[in-house]
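This report refers to the structure that appears directly beneath it.
Every protein chain of the complex appears in place save one, which is left out.
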Amino acid sequence: MTTEAASTSIPQQSRRGEVPEAAVRLGLYRTMVLSRTYEEAILREYHADKGPGFDIGKGLVPGEMHLSAGQEPVAAGVCAHLTTDDAVTATHRPHHLAVAHGVDLRKMTAEIFGRETGLGRGRGGHMHLFDPATHFSCSGIIAEGYPPALGQAFAFQRQGTDRIAVAVTGEGAANQGAFHESLNLAARWSLPVVFVVEDNDWGISVPRDAATAIGSNADRAAAYGIPGERVENDVEAVYDAARRAVARARAGDGPSLIEVHTLRMWGHFEGDAQGYRTDLADVAERDPIPRYEEVLRKAGVLDDEKVAQAKADASRRVEDAVEFARSSAIPDPADATAYVFTEGALR
Amino acid sequence: MTITEAPQATRRLTTSKAMVEAIAQEMDRDPSVFYLGEDVGAYGGIFSSTTGLLERFGPQRIIDTPISETAFIGLGIGAAVEGMRPIVEVMFTDFMGVCLDQIYNHMAKIHFESGGNVKVPMVLTMAAGGGYSDGAQHSQCLWGTFAHLPGMKVVVPSTPADAKGLMTSAIRDDNPVVYIFHKGVMGLPWMVKNPRSIDEVPDGEHTVPIGEARVAREGSDVTVVTLSLSVHHALDVAESLAPQGIDVEVVDLRSLVPLDRDAIVASVAKTGRLVVVDEDYLSYGVSAEVVASVTDRDPTLLRVPPQRIAVPDVPIPYAHDLEHAVLPRHDRIERAVRTAMGR
């Protein structure tokens, strides 16, 4: 089933800081709206039947849930430069990246709902989404999504293509060994990787300043001899930085690091009371989507009709995916031990 | 040894040379096979796992890595996902601690978590074992730990022919396969000489099925189930006890995942006496699993209590006499066999 590709045919801009074409800007906005609409639907479905109180294992969507509201600029800005032949590895908070990269919404939602029609036949769940069609994967272990991205990039390079791998983690992951090993190895072997760090200020409840010895992870790139850039949660700033990093990788010039100072609007996980958080009062006004909407309205790219259309289109696609998931079969417990090994004939 | 066609010409090789031959043949056959790890290039592998391969295949396919196991095992995973067939070496099983997440949470789980949609056809090679005073952090076997964690096949060859056959099968398998070779079976010129580390190896294509044990010596009185270097020691003990009227059957497991439980049960059904010899740690591991394979099926098969000869639950000592007191060597194996026989 084909999906409405999110910004895969956007023409590239050539100079730093240049304002993208109107079509690009509209595409970025629509991708962010689709992503937010998706997360709002998952939020709704997740909480619908957890009560009374909050029983994490209960309901249609059990388990942990890590939603990406506020981080849409990262996904939209980076994935605008990718095709579905490029690889993306993401984290426990993967939905915005999956949506922006073009993962099939029905199969993704069915997986989140634990259904047989899901990407992983219900075996993986929301933190373990694997989509071979778009080379998308994610992992629940902090920083451990970086190393496999190296391998995908290595294979693309060996296969003689200009395909790349984008590896995304949070700012907390930048203190994990895998992060440093990956940057060094990718740099040493000049692999076509773009490393993205989503600095949303909070490693669950621990603020970045309490965990990280330096002010910006972009500065860590220099330790590995690669370019590093830190931008704010502005989709066009992300788009601009990603354009350069992606072009560099495709040209065979090696990896780069982009850190985006983004915004985690909701809890680390759903059910997180966020009592530790000191910036909640600012969250609403820092929401990147209304801000970008305002920018585009002023530029004449958006009007009431286009805004409504974006929201209606998003809603239609998201509710279709949710309905597909809800009406899909639950996996048979008799098959609980299937799929450990592939039993194809030896080559 | 499984022979896939009419008896083949053979010649004698060390286990390490047989392993290298399998890798070379598969690399000739399939251009997507490549080998990476520390010191696998010019050095040829610290335990001679890749001797001569750099000269033959070049640095694009025999690749020295930085000391970054998490990164390069992950690289192997990503390359395998995208259609290549990497062989990734972790120098010692003891180093699994620095990279276990990529191994057990990623390499071993991606196929399952993706509902079978994503395959990870890679081989993870590792050297294991003690007996030459390398101390607690460089002498472990740990195959029980890998076998315990779901999602990866585990093979442990004891002979040159099996080293070649299992490596060929491991490379061709579309699942992740952990291939653990005991340093003492490799026939390394700088370790104590082991006559059983040199043996006949079939020329040409040679595969051994993963998940199939082998009766290394047929016998009727007592079953010794074992693997890796301990197979050699069990055979030595069997040969010395034969003239004394004790007929030992030695079963070489060859694979831990899948485990050939049928072979274990069949042998114990015949002899009624079981001794398990395992150089990994005693508790919560391979030896208990072998015993359970019998008792789960039919505990009445056992005429006498089963015995487990393994490394006790201690870090492996450095001093030679201390180390050899904890390793499951000839004296402990013989004592266990005699106890099983009541003499």
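As written, the chains take the letters A and B, and residue 1 is the first residue of each chain.
Operating definition for what follows: a contact is a pair of C-beta atoms (placed from the backbone, for glycine too) under 8 Å apart; a residue touches a chain by one contact, two chains touch by 3 or more.
The criterion applied here is as follows: contacts and distances are computed from a predicted model.
Novice: Could you check which of "C4-dicarboxylate transport transcriptional regulatory protein DctR", "FtsX-like permease family protein", "ABC transporter ATP-binding protein" or "Lipoyl domain-containing protein" matches the UniProt name for the chain that's left out?
Specialist: For the chain missing from the view, the UniProt record says "Lipoyl domain-containing protein".
Novice: According to the contact rule at the top, which chains on display are touched by the left-out chain?
Specialist: Computed over the complete complex, the missing chain touches B.
Novice: In the whole complex, not just what's shown, which of B:12, B:29 or B:303 touches the removed chain?
Specialist: Of these options, the touching residue for the absent chain is B:12.
Novice: Among B:74, B:187, B:202 or B:219, choose the residue that contacts the chain missing from this document, as touch is defined above.
Specialist: Result: among the candidates, B:187 touches the missing chain.
Novice: Kindly state which of the options B:100, B:136 or B:198 is in contact with the chain not pictured.
Specialist: Spelled out, the listed residue whose C-beta touches the missing chain is B:198.
Novice: With the missing chain put back, which residues of chain B would touch it? List them for me.
Specialist: With respect to the unshown chain, the touching residues of chain B are 11-14, 17, 187, 189-190, 193, 198.
Please note the rule applied: only the chains that are shown with their structure count from here on.
Novice: Residues of chain A touching chain B in their complex?
Specialist: Interface residues on chain A, with respect to chain B: 87, 118-124, 128, 130, 132, 135, 137, 139, 141, 144, 146-156, 158-159, 165, 177-178, 181-182, 184-185, 188, 338-342, 344, 346-347.
Novice: Show which residues of chain B lie in contact with chain A when the two form their complex.
Specialist: Counting only chain B, the residues touching chain A are 30, 65-66, 68-84, 86, 98, 101-102, 105-106, 109-119, 150-151, 153, 169, 172-175, 207.
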